[in-house]
Structures are given as structure tokens and as C-alpha cells.
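What follows is a structure written as C-alpha cells; I'll ask about it next.
As you look at this complex, bear in mind that one protein chain is not there, while each of the others sits in place.
By written order: A, B and C. Residues from 1 in each chain.
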Amino acid sequence: MCRFLLYKGKTSIKLAHLITRPAHSIINQSFDSRLRLDTLPVNGDGFGVGWYQSNPNTTSTPCIFTSITPAWNNQNLSRLAEEIQSSLVFAHVRASTTGALSETNCHPWRFGRLMWMHNGHIANFNKIKRKLQQSLRDELFLFVQGNTDSEWAFALFLNQLEDPINGQFDHEMLKIAMLKTIDQLNNWAEEAGIHESSLLNFAVTDGHSVICTRYINSRTEEAASLYFSSGTRFTEYKPGHYKMTKADKREDIVLVASEPLTFERADWLTIPTNTCLVITPKLNVLLFPIKDQFYNIHRVKKKCIFFNSCNE
Amino acid sequence: MCRFLLYKGKTSIKLAHLITRPAHSIINQSFDSRLRLDTLPVNGDGFGVGWYQSNPNTTSTPCIFTSITPAWNNQNLSRLAEEIQSSLVFAHVRASTTGALSETNCHPWRFGRLMWMHNGHIANFNKIKRKLQQSLRDELFLFVQGNTDSEWAFALFLNQLEDPINGQFDHEMLKIAMLKTIDQLNNWAEEAGIHESSLLNFAVTDGHSVICTRYINSRTEEAASLYFSSGTRFTEYKPGHYKMTKADKREDIVLVASEPLTFERADWLTIPTNTCLVITPKLNVLLFPIKDQFYNIHRVKKKCIFFNSCNE
Amino acid sequence: MCRFLLYKGKTSIKLAHLITRPAHSIINQSFDSRLRLDTLPVNGDGFGVGWYQSNPNTTSTPCIFTSITPAWNNQNLSRLAEEIQSSLVFAHVRASTTGALSETNCHPWRFGRLMWMHNGHIANFNKIKRKLQQSLRDELFLFVQGNTDSEWAFALFLNQLEDPINGQFDHEMLKIAMLKTIDQLNNWAEEAGIHESSLLNFAVTDGHSVICTRYINSRTEEAASLYFSSGTRFTEYKPGHYKMTKADKREDIVLVASEPLTFERADWLTIPTNTCLVITPKLNVLLFPIKDQFYNIHRVKKKCIFFNSCNE
Partner (left out) sequence: MCRFLLYKGKTSIKLAHLITRPAHSIINQSFDSRLRLDTLPVNGDGFGVGWYQSNPNTTSTPCIFTSITPAWNNQNLSRLAEEIQSSLVFAHVRASTTGALSETNCHPWRFGRLMWMHNGHIANFNKIKRKLQQSLRDELFLFVQGNTDSEWAFALFLNQLEDPINGQFDHEMLKIAMLKTIDQLNNWAEEAGIHESSLLNFAVTDGHSVICTRYINSRTEEAASLYFSSGTRFTEYKPGHYKMTKADKREDIVLVASEPLTFERADWLTIPTNTCLVITPKLNVLLFPIKDQFYNIHRVKKKCIFFNSCNE
């Protein structure tokens, strides 16, 4: 399984503060993933980062840098991360489950102004791949360049939007498209008699709003971990060690990550399993439980092994 | 467009004699392609070579080495080519028309004991991609890892065989499957109203027989160039300069190539447009005209610019 | 041999306008180099681009992106070039003469705020490599990561500066260091009895001034080609076709390139062989003949094959 991270802020941040400098950045997580559900210990199968210009307008498309060599030893990434600033960043390290090691299989992907990444996998994807492809409009069927469940899920998401290339979006539209995507995947899984659960932590943005899910199509299991943190400043108090500062209860920064980026326990809140998190253009953070057939208010919470106790 | 080369011999040859040493090897052709129909002058978008052990048995699968860095500066290729010997070799340099630069998009591909490569492109492939995919059995639909017309054409070829993974093949079966593949592509092109011609120089082998086509779905145009040469020994008479020796009219070696490997005019025969060439396990070379709706005995032969005159 | 390009402007330019969009950009030059002195027709052995933030201050270091896959099919480069803007850009495509294909051997290199690239080669570099290394201060001897004459020449240049990492530079200091570098290379070549000529088109910048040479250590031969163009705007008048606009005789933009970027003959001036070109922080362009033992006012000018006639 993979790891992802996203940042949205009122002001832009140097990518290095998110990606390369923190001692527990997703690059270092790619070495040592303490919260992984699976046993494969390394996320070394490629890397990607996507970002928007600091003041995206209604036509801004994200820029994406991907690599098939491990993130921890990539000179281009190190140099770009020290140079580029952005107020909306997605980053992803990959441990391949399906799809060969190639740049076309690295997250995030973009389509027009939209950007997408996925942490998890669609169970028995081979059994629903044909149906998914057949449901797509031609432009979206032909858009996919790689061979991963995650990129096809992006195409399925795009297919829920009326005009994914030129349309105007708002966070409500994007949230509805996201929930429809998950619902559709669940329906196909049921039709195909798939019993293994899918881990569907998705993130999508149009450069203004962000929609992010922590989801599993199971009433009892936990989804892959997901945390968020918000505040006014994300600062390095000693080399490699960062903390979130909260002044005046304002929220100028929102971080969402598969694992906490800092060792400050109070900085991070667990996003409950089967939740849709929305970050509005004005940086309000909204959490919605996803109330489908897998909704279960009594789900036994998995013991949180990163912190001494859980924040839920 | 790309370039390919294949060798089948009674004895094995060091790959270097085919790939890296000849002054007009396909690697050097990747610099300077004088016979190319298109205007893009470089085949620098990846490389692949596949070969069988020297004495393949009925279960031998080919070994394949591919690379996304140019063939002319690939240390692994240089070293492997000096080391590996084989009596059946496919080699391919790629100039991408569709499909990103990734190892999964490099020719040749293998499926079980079968190996495939393509020089050319399927015109308006996007218009027939869905139909092609829908025609495939599940194992073949799911087999494709990349995103090129050429690999999907391989899947279509495999779909013509009853049991492509475990079956026993002979050159007649493989030839029939090849002709069905071309016929199917032509039918879909017609249904889709595609007027641009497809260049379908395909090569396939099971380790024993080789089937190779020079084909275009047009009554008037010429297909991409294709030559063959046969003899008893392929020898280097001075550094980088090779010639085919013919002793006793025996044919111990057959070479087929997009462009002649040597500067010896008499060594190479042009394979006529819309021909299927078969090399039998015993190294007999058979040429069959492909007599479909595009067969035209009066096709105006394109002026041969590599030799002073043509060998046809 | 390689190809390079540099841009310095009062305002920043999107990298795409220099690198990926022009029909005769250095990437397309990497396919088809009509002005090359050697016979190797392809610059496919890696690529690099370096740039400063739009308003560099006295501590700004350049950002560098390099790649060992060909520039013409590099998705990261295409995306970054559409996103990044800079007022000082170096770009380089490599055809390897020495040094393996590796990112550490790709130009440009940086040291602190300084950035360097080279088009050409140092003749018989192996005969002077030890002397060059022994002349270097430890920090510079250890700085070199690759194995090319060009990177060692950068170290030699840095060695001429009193404090290359923290010092303040001006264009006069950098010019003197450049001329000392060439002089030193000439002395070692003479000591080693090297008769082949070295092609020393170097470019260096501290983010404010640019020093660039067109040089050969021969009284009769021509150096590798080098052109410059200046004006007020560099604009795309139809897709892929650019021209330099000159309003009010102001010089807001200076371009220097191994080959003209546009097909507008009047836009480009040939920099004479054995000349040092200086671009000051205020964008004045100064040309100085390099009056050493190879200075020859009667050098027979090589016929200019790119334009109908030369601009000199």
C-alpha cells in the first residue's frame, strides 16, 4: 500500500517543508511505515508530487513531477522541493499492488484542472475492470495512460462530472461525484461477488476545494489510516522537527496525511473510517460520515499504535 | 515509426553481432534512418531485445530485456549483447507514436512461449480500441500491461489461438492466426470509417517458427520497408562491416529487418508489400502474398532509396 | 557534441517558450542538428535545465532539473516547462563524448549560487585530468560528482574565485575567472603535447551576470557555433514559431544559443570565434575578443550554413 499527503493553505509553502525536510515526511515514511496495514515494509515503487501555482485561477492546471526511482534519493525532487512554493499540494509514495513500475503508474494524475491520488487498492480489480471501462465516456476511456486501479478510479470519478475538462466545480459537486464513484465501485464489487474489502482513501481537487475520503467497503474493518491537522503556521522548531501553530483559532493551513508528519500528538486528529472530508476554498474543514450500507457507528476502533492514545 | 530485426539460425549467434557491432545495426539505425517513411528522424524512445535459449524445447519461454534510455548508450545492453548467444532473436527500437515512454510500452512482448513485435501503427487506434478489448478473452484482456496499439494487437493475435499459454503450435496455425488478426483489424477500421492506412509489419514466434508480415491496408501505398537475407554464415569481414556468406546454397541463417544490416546489396531481398513470410523450424523461408481486398499485383513499387536498384 | 541555450530577461519567461514549444528549440535541435560540426546526429544522452527564481537576491541558488531519458519525450520536463517562469535560464542537451549516461553527468551544474554548462569538449582530457585535479582546493576537488571534462572545467573555474560559495561576484570578476580557466587549460594542453583542438563554449552565471565564451584553442579553426539575439519581447506569432520584437531599441531580453531558436534570420547575430560575451545585471551585452596566442583577426570564417549569409 501507498502513502499520501495533501496541503492546502492561505499562503503558499515551500514543498521541502512537506516532502523532504520533515523527519517523518512521506519520504521517510517510505522507509519506515509504522502504521501500514500490510507487511510489505517499503514504499519504494515510485513517487509523485502535484501542485498549483500560488494563486490558481479558474483555468489553472496543476504541475506534476513523478519518478520511478525512490523518492529518498532523487536529486531532481530535492532541488525542486527547495524551489517550488504552492498553496495546494498533493504528494504520494507508491508501493505497487497492480501496475508495473512506470511513470504513467505514479500518482497523482491530472485531467484539466483536476488532480487525483489514491491510497489503498480496489479488491479484485480485474473482475470489475471491464465494467468500469465500459461505463466511461470515450474521452475518459482514452485518457488513461497507465494500468492501475487508481487511475481507472480517477476516470470513473471524472465520468460523474458533466464537463470535467471545462466545467466549473464547487465542493458540493465534487463531493457528490466522489460518493457516486465509491457507490459505483461497491455495486460492481457486489455484482462480481467480491468479498475482499477495498481500501478507498481518495483525494481530489480542482485547485480550490479538496475532497478526501477514508473508506472501506466493510462494516467491521478499519480503513487505511488518515489524519488531519490544521492551524495557522507549520514551522520547523528544530531541524527536521515541525509543529503546527494555532493562533487565534484561525485555520490558515490544513494538512491531511496517511500518517502524521510531526511527532506532536496534539497536532493530529484521526479521520474516522468511512468519512468524507471536504476542504472548502475558504479553508473550512467539513467531515461527513459516508452513510451507505457499510456505515456502522459501532465499528470497533482499531487500536492506534502511533500515539499513546487515540484522538477520536 | 520504429525499426525491427529478427534472426533465426541453425546455430546461435552472439547478440552483439546483430545489435551493437554492425555499423548499420538497428541501434545505429536509431540514429539515422534513411528508409523511414515519416519525418521524425530518431528512434530514441526505448529499446527491446528478446531471445530464446540456444536449444529451445517445447516449454522454453523467451527472455526479454527492455530499456527506456536510448539503445546507443545503454551499458547493460552492450554487456549483455557480448555475453548472450541465441539461435532466435527479436530486437526493436521504438519511436513512440502512442503510449508513453515506459518499459511496459517497449517491444517485444511475450506471453508464455510466444513473442511479438510490431513496426508501424494502427491508424486511428482510439476508434477501435474498445472493440478490440471487448473481443478478447479475460486472460488476454488482463494480460496487457502497457498502452500501445502494438501490445493490444498482440493480445488480438493471442485471442485467435485456442490455447496460447499451453497449446502446441506449428507455423500453419501461427500464420492463420496472424492473417485473422490483420483481417479483424481491417474489419474494425472499415466499421469505424477510418481512411488512414495502417502499417502492420508484425513478427511473432513460438521459439520454433517465425511469422512476419509486411502489410498495409491500402491498394496503392507501400508498407513500411522490410528485407530479408539468408545464408550459411553472417561474418564480420572488417570492424563493423558484416556480410552474409552462402556456401552450398544451404540456408543456416535467416535475417529479417526493417533495413539492411549490411551494405552488401546482394545480401538483401525486399519482401514485397502485403506479404506473409514464414520461417519454418527447419529454416525454410516461405513467402505468401496476402490476398485480401488490398491485394494489388500492379501496386506501383516505391523507389528503393537504399540500394541503387531494387531487388524485387 | 552538445547544444546549449541561455536566457536573461528583465521579466521572467515561461520555460516552455524556450525549451519545449519553439519548432527549433534545443529539444528539436536534439533531433536534427544542422549546424553540428561532428557527424553524430543526435543529442539524446540526457538533458538539463537550470533557473533562478524570478527575483534572485544575493543568496538565491539555481534550481536544476536533469534527466537521462531524451528531452523530447520527458513528461516531467513538459509539465515543468509549462509551469515554471524565470528571468535567467540555462538549458542543455547532451551528446556524450566522455562520461557515462547518468544524471551526475548532465549539465548544468551548480555550486552555491553559480551555475555552469559547456558545449564542446576538452581534447585529450585524460592527459590533463590529473593536473587539473591537483590544482584544485579540497572543497572543489571533492565537489565533483560525475566524470566529465565539463564538470571538472567548472571546478577549475570555481578554483579561480577566492570564495566561490560565499563571495560576492560581479561580471568583471567572473570574466577574469573564465579567461584564467581557458588559459590554464591551454597551458596544460601545451605541456601535455596535445595537438587536437578543444572546443570551449562555456557559460556561467551567479544569477545576476552571465559570462559566455565561444572559443577554440586554434588559430585557424572555427569554434562550435554560437548566436545571440536581443530585444524587448520573444513572442509566438504562430504555433511553434517565435520572433524577437525590438521596441525602442531597448534590450529587455538576451538569448544566447548554439543554434538560432527561430527561423527569423535578422533576429540572430553570430558571436565571433574566440569571443567572451558578458551580459551585465542590467542586461547590457558586451563582446570581448579573447586576445591570447590563438587570437587571429584574419581567421577564415566558416561558411554559415544555417542562414543564406552570415550576420557578422
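The definition used in the following text is that a residue touches a chain if its C-beta (ideal position, glycine included) is under 8 Å from a C-beta of that chain, and two chains touch if they have at least 3 such contacts.
Source: prediction; values computed, not measured.
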Sole contact to the chain not displayed, among A:Leu6, A:Ile26, A:Val49 or A:Ile68: A:Ile68
Residue of A:Leu101, A:Leu142, A:Met173 or A:Leu283 touching the missing chain in the full complex: A:Leu101
Residues of chain A in contact with the chain not shown: 31-32, 40-42, 44-45, 68-70, 72-75, 96, 100-101
Contact footprint on chain C, counting only the chain that is left out: 99-104, 126, 129-130, 133-134, 138, 141-142, 144-147
Chain B residues that touch the omitted chain in the full complex: 53, 63-67, 75-76, 79-80, 82-84, 103
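Note that only the chains that are shown with their structure count from here on.
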Interface numbering overlap (same over half, different under half) for chain B and chain C: same
Centre distance in Å when chain B and chain C are each reduced to the mean of their C-alpha atoms: 42
Touching two or more other chains - residue numbers and ranges from chain C: 75
